[in-house]
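Apart from one protein chain that is not included, each protein chain of the complex appears where it belongs.
Letters A and B mark the chains as written, and numbering starts fresh at 1 in each.
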Amino acid sequence: MNGYNFAYLDEQTKRMIRRALLKAVAIPGYQVPFGGREMPMPYGWGTGGMQLTAAILGADDVLKVIDQGADDTTNAVSIRAFFERVAGIETTTVTPAASVIQTRHRIPETPLEPGQILVFQVPIPEPLRFIEPSEQETRLMHALEEYGVMHVKLYEDIARHGHIATTYAYPVKVDGRYVMDPSPIPKFDNPKLDMSPALLLFGAGREKRLYAIPPYTHVESLDFEDHPFEIQRWEARCALCGSAESFLDEVITDDAGGRMFVCSDTDYCLTRRGELS
Amino acid sequence: MYVAVKGGERAIANAHRLLADRRRGDRDQAELEVGQIQAQLRLAVDRVMSEASLYDPELAALAIKQASGDMIEAVFLLRAYRTTLPRLAVSEPLDTGAMRIERRISATYKDIPGGQVLGPTYDYTHRLLDFLLLAGGEAPAAEPGEQPLAPCPQILELLDAEGLIERERDDGTEPCDITRDPPDYPVDRATRLQMLARGDEGYLLALGYSTQRGYGRNHPFAGEIRQGQVEVEIFVEEWGETVCVGEIALSECQMINQFGGSREAAPQFTRGYGLAFGHNERKTLAMALVDRALRAEELGEEVQGPAQQAEFVLAHADNVEASGFVSHLKLPHYVDFQSELELLRRLRQEYEAGRHGACQEVDSPETTTDERTATSGDHP
């Protein structure tokens, strides 16, 4: 694109992000502050993920962008179009065909492969933020590995509801050290973080933090012995492909309470239905 | 048969065309020119430049036109453009003492060297709609002053000579650049002032106002407000000297606040500082109030009000960040919502089952008072 560098960001900014990414990978789950830049899209709409994608993307990459698991949601379409325009790279909707996948709120159902990179868009990177709003305090809590408050919060849920009431952005512990927010993915996706063969990168643009989980890293969802972590389950199957294993979106079909459940991962669903060549 | 929604791309393209059409509006009206906005909506232009941290009146006017007058959108447009600009040089510190004055007032002294100069201000206008403007009446040209206004001393310098007011010292520390480095709380005053300077005017106004109403009161006097042109200089290494590269319009407010003092230090007035591009007096007053409020800890004052809590004030001052994150609620959240639905249904089933069980055992209404409303989660 005229007047802009490859993948939009200038080289100095890319180097700054790249250096931060190497530190993030070296300290799994730790949020590295970085000099986040304004992107030509609003904060909160994926600018963190986009800056990471822009910093790692090369001419030979094949990019997939999903939002809520789908390739065709408006923001996914918009981000994909942005990179097509500023980097001229090939894009795809097919999970195994992508070398870099930028995502908001889901991990694809199709298992990721070694060498793939999944870039998460993160709104609030600090898992302790809703317990302690001050950054100075939460930084200290991470430094001292003081995570008791998080367990207290989860346990209060159990006392009140009989269940842990966190259903997405469910906190995890990375390699036995840092408590980390996996971004607002449903807890259904949490098990996919553990020993993933793909590199997982997380970018929070407005909060100016990035973090990472290297491949083959132990990631456990916080829980209690008497209340082990469990994922969502549905009584229904996908109405389109019949999958009983995927995360389902509820679709309201009429104004008389009619509803159906379909896969949130559109590529997975289409592939199962044999509609992709 | 249900087919998943498609065609996001076409919907977006059509939305953009519709937006351009609405922006142009009634074709019977002449199209607004950027030059007109720059010349006639100059306070809007100044605000956009301040909050975008880029001094370029023409592009600010373009941003206002492109944003159909939505100021935060215009700030965002200019900010996003600013990020892509190369950094050619760093200017020398501006000398507002050498300002070519257009307006300059003090609320602390009746008569001051250089005089009180009202300049172009809305202050004493009666807020009566001017129907002449509606009818397209011509504004009379301003009469030139009897003599050009010379640079004049800053009022606080006069107090400074007497030792009545704390001195500002340049300790030579290289200031952090908030457009390059993430804030590392607690931040120093230089960083804070940068964040306030690009902070949302309405937000700072409300916070400043709150200090006046007792939430962290700091007894302010508008020591001096000045507006005018200031030269921007850069040091050219090859020539070994500074050269002027242009002039920018600035508004500055120096607030005088109640004194500190201790057994070791004589009591002195303290200061709050506000600066903005162009003509933006309200912003500088509000900024000076908040700057002073944020010095509470440094000056050994009790933190009583929101305006004194640095991390709270600074982390939420940027309207481009705030607007983006608030409006991201418009993005799909199907997956998170579905997660909540699944849990809520389960909780309600268990609640119903528990209630039936309890009714069969002992017919006690108390068991139903157990509240089982699901807490709304932390919204991403």
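We adopt the following convention: a residue touches a chain if its C-beta (ideal position, glycine included) is under 8 Å from a C-beta of that chain, and two chains touch if they have at least 3 such contacts.
In this text, contacts and distances are computed from a predicted model.
As stated in its UniProt record, the chain not included in the shown complex is "Phosphonate C-P lyase system protein PhnH", which appears among "Phosphonate C-P lyase system protein PhnH", "Sugar ABC transporter permease", "histidine kinase" or "Lipoprotein".
Under the touch definition stated at the start, the shown chains contacted by the missing one in the entire complex are A.
Note on the undisplayed chain: of the listed residues A:M16, A:L112 or A:L222, the one touching it is A:M16.
Only one of A:P40, A:P96, A:P191 or A:P215 touches the absent chain when the whole complex is considered: A:P215.
Among A:A97, A:V149 or A:M195, the one in contact with the hidden chain is A:M195. Looking at subunit A, the residues touching the absent chain are 5-6, 11-12, 14-16, 18-28, 30, 32-33, 55-59, 115, 139-140, 142-144, 175, 177-178, 195, 197, 199, 212-218.
Here is the rule we go by: only the chains that are shown with their structure count from here on.
Note: centroid distance subunit A to subunit B, computed from Cα atoms, is 32 Å.
Contact residues of subunit B toward subunit A in the complex are 2, 4-9, 11-12, 76, 79-80, 82-84, 86, 180-186, 311-312, 315, 320-321, 323-328, 331-336, 338-343, 346-347, 350, 372, 374-375, 377-378, 380. On the subunit A side of its complex with subunit B, the touching residues are 4, 10, 33-40, 42-45, 47, 67-70, 72-78, 81, 104-106, 123-124, 129-130, 133-136, 157, 160-163, 165-169, 183-188, 206, 208-209, 232-234, 239-240, 247-251, 253, 260, 262, 264, 266, 269.
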